[in-house]
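Everything below concerns the one structure shown next.
What you see is the complex with one protein chain gone and the rest in place.
Chains: A, B, C and D, in written order; residue numbering restarts at 1 for each.
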Amino acid sequence: MNKLLTVSPSPHIYGKDTTPNLMYGVIIALIPAILASILYFGWGSVIVISVAVISSVLFEFLIQRFLLQKKTTIQDGSAVITGLLLSLCLPSNFPVSLIILGSLFAIGVGKLSFGGLGNNPFNPALVGRVFLFISFPAKMTSWPEAKGFQTQFIDASTGATPLNIIKEGLGKGDSISHLMDKIPTYQQLFFGNMGGSIGEVAAVALILGLAYLLLRKIITWHIPVSIILTVVIFTGILWLVNPAQNADPLFHILSGGILLGAIFMATDYVTSPMTSKGMILYGICIGILTVVIRRFGSYPEGVQFAILIMNGFVPLINYYIKPKRFGEEVKNG
Amino acid sequence: MSSILITILFLSSIGIVAAIILYLFAQKFKVLENPIIYDVEDALPAANCGGCGYPGCRNFAEACVNSDSLDDLYCPVGGQETMDIVANLLGKEAKQTDPRVAVIRCSGSFKNRPRTNHYDGASSCAVASALYVGDTDCPVGCLNMDDCVEVCEFEAIYMNRKTGLPVVIDEKCTACGACVKACPRDIIELRKRNKKDRQIFVSCINKEKGGIATKYCSVACIGCTKCFKVCEFEAIIMGNNLAFIDSDMCALCRRCVPECPTDAILEINFQPVRTKTDKENKTASDKISEKVKADIKE
Amino acid sequence: MAKKESSFVNMVITLFVITLTASIALGFAYEFTKAPIAVAKHAAKMKAINEVLPEFNNLPNEEIYKKAIDNDTLYFYPAREDNKLVGTAIETFTNKGFSGNIKLMVGILPDGSINDIVVLEHKETPGLGDKMSKSKSDFSLQFQGINPENFDLSVKNDGGDVDAITASTISSRAYCDAVNRAYNAYLKGGKK
Amino acid sequence: MNQWKNFNKGFFRENAVFVLYLGLCPILGVTTSVINGVGMGLATTFVLLMSNIVVTLVKSFIPDKVRIPSFIVIIASFVTIVELLMQAYLPSLFNELGLFIPLIVVNCLVLGRAEAFASKNTFTSSVVDGLGMGLGFTMALFFLGGVREILGSGSFLGFKFIPGDGILLFILAPGAFITLGYLIMLMNKINKKTA
Partner (left out) sequence: MRINQALKTYKRGGIHPAEYKLTDKSPVQILPLPEQVTILLSQHIGVPAIPVVSKGDTVKVGQLIGHGKGFVSANIHSSVSGKVVKIDSLPDLTGYKKPAVVIEVEGDEWEENIIQSTDLKEDITLSEDEILEKIRESGIVGLGGAAFPSHVKLILPKNKKAEALIINGVECEPYLTSDHRLMLEYGEEMMVGIRILMKVLNVRKAMIGIENNKADAIYHLTDIASKFPGIEVYPLKVKYPQGSEKQLIKALTGREVPSLKLPVDVGVIVHNVSTAYAIYEAVQKNKPLINRIITVSGKSLKKPSNFVVRIGTPIQFLIEAAGGLPENTGKVISGGLMMGKAFNSLDVPVIKGMSGILVLPEDETKRKTIEPCIRCSKCVTVCPMGLEPYLLMPLTQDGNFYRLEKEMVLDCLECGSCSYICPANRPLLDYIRLGKTDVNKIIRERR
């Protein structure tokens, strides 16, 4: 026999999951949200999404190929996800040059500076988004209204997001019941007919994405459910204590980026805890921080900051929260 | 002018009070640690390689200060020079030790050692060695998966991809022994450093009988004792079908080299090239050391 | 070089000598720079007063008067052209800034309208809140020539007439607060 | 000892900011523009140089136990003198840097050099070291301030060449950290090449 036998340590078969597989799964789960954004914001959202995705992939390629002189990893799809998630939390009239800058920051600083996929402590898309938010606050807080499909990119009429309305109204001393007349109905909120960043408006599309992710077992329920439940409980308590000053839980869930954050950003593999117990703790902390920032902070929305802050705590959570080892519970008898 | 006076009065009194307080504290909490530890630590190379057997240079310094004699303590990186300084600092005798260098005692290159199967696991000698015998039938030969290269703090070992054997860059090797510990096959040996880094050693540690050994590897030591017979310095020890040249005894006379029927005895950094395997190894290592030198110059 | 031993006398004497030398040096430096510092401070203030008021030929800081308001003191610098009051510069402040106090110099004309405003001191975020400085943006220009009697000195978000600096409502709000404080003090007897 | 080598060590090879990571607090605070950075750098250089000189002159008279208090007094005196001088003759720069000038006292760079170098070396070496370290510090602040000013406000030395707002993040504290990180990375790369 002239052919050499192969020897390797066990196991000798492998599952079907691969990194690109999982990444493309997330992209598929994002399709409803992308479609919804195009439906509501038209060309603006098409431009924002395509620019962000293309520039993210391009920057990953260029930096890896020429600056780091490593093998490029654009085919694993993680750069596409970064671009998509970044674009989904931008307003539809965001200038193209700044989107490119945001992608560069997300990929270059948020991801590759730390050693690329698997080593970044913070979610790169959120790093990019927070960078843009801090650097260009004016452009990041003018939200075009969702008006159905439209062809022009820069829309003159901008409006406030529901959360903005509430925040500023409360600042002026209005009561919630009065402010609720100014914001869209729950039905509109659910289907996404409101001002906001392109990806976060349509709750129904995001929930469809969540269902897909759970069905394909790409993520587990722990993070999204614990974030959303915490927000519901926390805002519910505030609401019950003082309904004049606090919006109800349903409003909080449907408005702003909680769903997008809880389903797609907090669940990012690299930057979330490894154990289910850790995931639940992480989710609860994100929920609490979000509500605290929304209600008591100076920004109307806080999901991004909450997730980034908790990203920083993930190594600590991983160190202290261990899975339940086999043999820990000893039954007598 | 009053402001000047106030400043002077105020600051000076603070100075005096502070000095008194400091003095009292210094009396109360006298330093317990021997300050000479710092001096010893300063004299060490601060590589923290662990070659001395202690976790770091600081621990080694403590050990030097606390022990009665320096006989068991040796810093392989700093070498004799450093140990002399340390001994001087402590007023103790440093044991005279020769500088050493690592050598790879395997010549089982791809050409010399036929592969009998193909390994497809994690790229680590330790993993492969724990799993099975290796790509060839030789149970002690080099597994060529870079464990020694990765562990070297001084970039003194690299893997020659053509032969599949690691090569030690003599100039950079500090004989810290990290590779010796890392090698699951115990191929690497620390030998006495000779003039111009010359070295003669048996490049095989296979203890099988000659017939079996040569089946695995064409340059295996077959324990024929030819070299043993020719050596005038009693530097060659035979045992378990294997010859071993004691580097402390060897006079580098090179008489044993041509005797070896399987070319298992290697000579490094000697003038003319003699044997086939030697050529292969030598030219490769020479090229690299030249390249390294060029790199340094840049 | 042998170090001195850490004995009691050594320690006390060393530290004493060092502090003594240092204090002498410091005292002289202080004396030496006292006058230039005062001059520099005065020049800065005068420059601001000059900027916020129309032409005058008296020395406003010699006619300075104060008024206590909100547990602090506002300084008034009346300016006269040939003994006729042409305006009052008011050094005002607010502690509602995004990061710390803001000090402004507000020039108010005798008819109660604002002539000009200059920022004396602030620690606002560069690029955002610091746009209140005249050199950085046109924000402060909107106050020129308005009379707070018929102009609500609060940002539009709060129902006022002031266009806030984009994305730094808090700094704008603080700015308005300081101007308001100066104007109210001016009305409540600051008018002389 | 070769004094040029000594200077270069402080200026480049063991640069206080990029290699030793000393005195980062004032650095991150003041480098929003080139002028601020260089001003701070020169002030620090002056203090460093003077304290090095004085420390090296008096080192043999100071008992070990009061070493640090003595050094601190010396440094603090020079810092106060710088502060007073700046207030008197450079009021506009003082306005910008005011808060950070007193902080030079606790800049570990100054005390660190006094303790680690000046108290052990000769007069000339200490002067050269002080100059090298101080100018290296100034250079680092120049680059940091330059990058942050260009990116953050689109201007250089106050001259605006990009219309509109810059990237705000670089003016803010996180921008300082990020810029510093990348400059350190660059420095390491250069150092490795020349090593």
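Methods note: a residue touches a chain if its C-beta (ideal position, glycine included) is under 8 Å from a C-beta of that chain, and two chains touch if they have at least 3 such contacts.
None of the values given here were measured: they were computed from a predicted structure.
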item	value
Neighbouring shown chains of the undisplayed chain, as defined at the top	A, B
Of A:51, A:101, A:117 or A:227, the residue in touch with the unshown chain	A:117
Touch with the omitted chain, as defined above, among B:81, B:120 or B:186	B:120
Chain not shown, touching residues in subunit B	116-117, 120-122, 124, 126-127, 130-134, 137, 139
Interface residues of subunit A (partner: the chain not displayed)	1, 3, 5-15, 17-19, 21-22, 73, 76, 78, 116-119, 220, 269-270, 272-276, 279, 318, 322-331
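Simple rule for what comes next: only the chains that are shown with their structure count from here on.
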item	value
Most distant chain from subunit B, judged by the mean position of its C-alpha atoms	C
Contact-richer chain pair (by C-beta pairs counted) among A-C and C-D	C-D
Centre-most chain [mean C-alpha coordinates]	D
Whole-Å separation of chain centres (CA-atom averages), subunit C against subunit D	30
Subunit B and subunit C, separation of their C-alpha mean positions in angstrom	69
Multi-partner residues of subunit A (at least 2 other chains)	137
Two or more partner chains touched - positions in subunit D	65-66, 69, 73, 165, 168, 172
Chain-level touch network, classified as line, ring, star, complete or other	complete
In the complex, subunit C residues that touch subunit B	6, 8, 11-12, 14-16, 18-20, 22-24, 26-28, 30-31
Contact set on subunit B toward subunit D in their complex	11, 15, 18-19, 22-23, 26
Subunit A - residues contacting subunit B, complex	4-9
